[in-house]
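First up is the structure itself, then whatever we jot down about it.
What you see is the complex with one protein chain gone and the rest in place.
Naming follows writing order (A and B), and every chain is counted from residue 1.
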Amino acid sequence: MNILSVRGLDAFIGGQQILHDVGFDVAGRGVTALLGRNGVGKTTTLKAVLGLVRRRGEVLLDGVRIDGDRTHRIVARGVGYVPEDREIFARLTVAENLELAARTDHPDRQLVDRLFPELGERARQAAGTLSGGQQQMVALARVLQNENRLLLVDEPTKGLAPRVVGEVADAIALAAQRVPVLLVEQDLRVVTRLARDVVVMAEGRVVHTGPAPELLADRDLVQRLLGVHRRTAA
Amino acid sequence: MSTVVLLTVTGLGLGGLYFLVASGLSLIYGLMRVLNFAHGAFLTLGAYVGYQAGRHVGGGASWSAFTVMLIVGTATGALLALLTELLLVRRLYERVIEQVLVTVGVGLGLVALVNGTWGADARPFPAPAWMGRTTTMLGARIPNNRLVCIAVAGAVLVGLLALLNRTHHGLIIRAGVENRTMVSALGIDVQRSFTAVFVIGGAAAGLGGVLAALYNGSVTPGMGDSLLIFAFIVVVIGGLGSISGSAVAALVVALLQQFTNYYGVSGLGDFVVVLALAGVLLVRPAGLFGRAA
Partner (left out) sequence: MTGRRVAVIAGGVVLLALLPELRLTIPGVLPGPTSSAGSLQLLAVCLLIGALAVTYDLLFGLAGLLSFGHALFFGTGCYVFALAVERWHLPLLVAALFTLAVGSATALVVGAVSLRVRDISFAMVTLAFAQAGSLLVYRNFGGYTGGEEGLGLSGTRLPGWLVGVGNTKNLYWLALAIAVLVYAKVVWVSRTRAGRMMAAVRENDLRVQVIGVRPYVVRLMAFVASGALATMVGMGYVLVAGGANPQVTTPAFTLSLLVMVVLGGAGALWGAMLGGVLYTLLDQRLAVLASSSAITSLPAVLRVPLSQPLFLLGTLFVLVVLFLPGGLAGALRRFRHHRAAARGLAIEPAPAAAEDEARVA
């Protein structure tokens, strides 16, 4: 059973139409990678699922239509969102960032401490003073502490040092064992490591879907769909 | 020396009034990005309804009457704010210009009601006799009503900071001021906070109305709007969305006004304050304490 189904999705930013008749499914387990060059509408797609941009079309979460709901209701149904550029609250402490995002009284603190031990030491630190990698951990922790039915993760490794990229990938891999993930990612090494399925977009439309290994093995296809300056699998 | 003390304490009292009006405006703008033009009307109605209620308690010049006025004034401001947000502002979700316009209309209408009900002339505001007397501090004779303004405003400041920094709802508001879209994206209904913030602001304005009436010794239909201009100035200088910024800016503006009016030409103080606003905005558009809008 697919955890997420999108049909006929159009999305608009300002007066412009960004997504055209987008449709795809996210399987109920593992990581589905959403790929494409810069500007094709990957982030917009995630936002459209959450209702953060004006959109038309059908969005189904586990068979239930959510496109009529307001954003906070969709999230409350169990959709965890890790946005591009993290968007943590700089003036709040790390602990407050986590507290704010906790959807129940008993978030999974153990998991957070296990995945991101550094955060425990910095609980009282203002989140804005953390490094990029640590902020990414906060962004992940605040979502992973909850019980989710689906995770929407947008370019979590962007701008991070290689070691941190590895840690982030580890965390997502761990989370994906229990919760399906829709992952927007430009770094193909991460995609290769994590993804079961891929959805590829171009110019606001879906141009390819299928199992990840098939796509990644086909160098020409990768080149054509994703462009030359991608860091390909070794 | 005693003049300086008097000017300073009076300035602090006036600053307290500015803070009461500005605090609500600051939160409302910080969280909702709405310039609430009805805020002055909340203040005016808080003053008038409080005044009316107090007069029913033995003529109004007693401590019990004054207490009633404070409570009724605060409640009036809160209630008007609640109705405005629920019935009007909420329907215009995400349409900020229209939300501002709607508050303009509400402000106009409410003040017109005051004009119609109580007339356009100023009415003297009854208060306990102690308010009219003075206390000697550091060689200066300070009118007691100024001290009351300082005390009440100070209490509200402490209360608001506690609310924001020590409660869960305050956490939501602080986060929302930074990035309200992300707060929604974490599963929190930000609209409820909009209502809460509107009501808190309205309550503070209503309370400020009663104290402004005390400070001036009278109620007039225009009292809210004339204070509103200064409140806007305080909010912008202090930084939209920052309570502590509003407090500091309120003091700075009030003291600047008092001293300039006294040592310069009367009326110059108001002018200087307005220029200060333009100056701060051009140098630091986010205000002294604010985040970038």
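Note that in this section contacts are C-beta pairs under 8 Å (C-beta built on N, C-alpha and C of every residue); 3 or more make two chains touch, one makes a residue touch a chain.
Given the structure is predicted, the values throughout are model-derived calculations rather than measurements.
From the options B:V5, B:I71, B:L163 or B:L281, the residue with contact to the unseen chain in the full assembly is B:L281. The residue from B:A22, B:L70, B:V111 or B:L147 that touches the chain not shown here is B:V111. Across the interface with the omitted chain, chain B contributes residues 29, 33, 35, 37, 88, 91-92, 97-98, 100-102, 104-113, 115-117, 225, 229, 232-233, 236, 240, 267, 270-271, 274-275, 277-278, 281-282, 285, 293.
Keep in mind that, in the parts below, only the chains that are shown with their structure count from here on.
Interface of chain B with chain A (complex): residues 168, 171-172, 174-175, 178-179, 181-190, 291. Chain A contributes residues 50, 52, 70-72, 75-76, 81, 83, 87, 89-92, 96, 99-101, 103, 142 to its touches with chain B in the complex.
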